[in-house]
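Only a single protein chain was left out; the remaining protein chains are all shown in position.
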Amino acid sequence: MIDRIKPKKADLILILLLLAAAFSLLLARGRGDALTAEITVNGVSENSIDLRAVESPYDITLQNGVRLHVEPGGISFAESDCRGKDCVRCGVLKRAGQAAACVPNQTLVLLTGKPQKGAPDAVSY
Amino acid sequence: MFRADRARVASAAAAVIVCIVFLFSACGAESASGSSFAMGSVLTARIYADADAAQPVLNDIYSGVNALDRLISATDEQSEISRLNASGSGVCSEDTLRVLSDSLALCRALNGRLDITLGAVTSLWGFAGDAPRLPAAEEISAALQTKGPDKVQIKNDTVTLGGGQKLDPGAVGKGAGCDVACGVLKNAGLPAVISFGGTVLLYGQKPGGSWSVGLRDPFGGQQDYFATLSFAPETGDSAVFISTSGSYEKTFTENGKTYHHILDPDTGYPVETDLIAVTAVGENGLTADALSTALFVNGLNETSLGWINSHLTGAAFVFSDGRVYVTPGLRDAFSLTDEARFTLTENYD
Partner (left out) sequence: MKTEKPEKTKIAAASAAHRIAVTGLLAALTLALSFVERTICAALPLPPGVRPGLSNVAVMFSCIALGLPFALGIIVVKAGFVMLVSGVSAGAISVCGGVLSVLSVALLARLAKKRLSYIGISVVSAVLHNAGQLIAASFLVGSALYLWMAPVLLISGVAFGAVTGILLNAVLPALLKIVPHVNKDKL
């Protein structure tokens, strides 16, 4: 009979390695903070996307013709039929608390979640 | 028995490990955030309180700012300002009068480098709408004739435009909106950060830390920043307003030339400058907003520094070659995060 009752040194090493892997995963996903993009049109919630769960980029086209580009940890206005295109120029939203909007189309994208450590509370522009 | 004890120890250890994982995600002060459209841009608020306490405050802020917008909007034809522009005189509400008298006083104090009576010129350019255009030179020179903060008279609750002035409080609107939000927060006694179309209000003390505000990277996207300002107010009812004016906002290109929205009140054309952005920090929203525009128009010189001394906590000037001048009052709070493309300078003309 092989003695598998008594814990071995390898058990401990294995457990420590797995825990180390878990914690590095935790660090890699940004201190475990959620980041959700809330999309509203005319004040009505249209969609809500967990940006941390996005693995590869994709586009969403809303009913009003606005096209949003979703990527891992970020979202941006890709296309809008408005003339000013301020929404497209806003660039990629990446941090909780950021917002971008296409005012003519009444489309708002707001990132919710706990702010990341070290990120500013707001950006003045 | 011995083995059962070991199992118990192991499950206790497992419980501890699981608890640690949850502690990881549960730290940080409670806050609630929300966002709304107002004055043709977005107002974002994060209030440090639980959701039940924060929601009515958020609603009050939205309704307060929207009420102000309905009074002073230059594009809404039903606003008091629009009716004033159409008829030349009229009775105005207290809120409109306060914004007008404060900003007219600033226009005079700033030697006309900020001018809210330029409405005739700004409507030619149409930067407030979504189809800006390049007006003809004759149109601009004709429209320029109507300007003049001194020709606007306020007596009791009646405003009279003496010489066909068209009012456009666009340069101070977001700041005035932040002042309204500040009043709501003062009543509620809750710390908060408000961002209204790029003008930021930090109210009270941030729980467990200091406030940090990024200054937009003029060469990057709207939410990229090249430097931060940090503030740790000493009292719970202090308010810090940060306003930035930059030539990267609201632009259009015609015949290969790019036109931005900050007009020189003397010429009626977008101001020609080697500045790309100016950030003004002060204790009043309207003043900070007005000053960021006036400083961008006037440039970095002794006159501007004098205005900063009398109206602001400090200011930061960003030049198109990446040089950044920060006034002494703001240097402790300022830190450059992008040192590759931006350099601090002590020189000014």
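The letters A and B name the chains in turn, as written, and every chain counts its residues from 1.
Just so it is clear, a residue touches a chain if its C-beta (ideal position, glycine included) is under 8 Å from a C-beta of that chain, and two chains touch if they have at least 3 such contacts.
Here the structure is a predicted model, which means the values were calculated and not measured.
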Contact set of subunit A toward the excluded chain (per top definition): 1-8, 10-11, 14-15, 18-19, 21-23, 25-26, 29, 32, 50, 52-55
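By our rule, only the chains that are shown with their structure count from here on.
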CA centroid of subunit A to CA centroid of subunit B, Å: 26
Contact footprint of subunit B on subunit A as seen in their complex: 19, 26, 31-33, 82-84, 86, 89-101, 103-104, 106, 108, 110, 112, 114, 119-125
Touching residues (chain side subunit B, partner subunit A) in the complex: 17, 21, 24-25, 28, 33-35, 37, 40-42, 44, 46, 129-132, 193-195, 198-200, 202, 206, 211-216, 220-225, 228, 242-244, 246, 249-250, 279
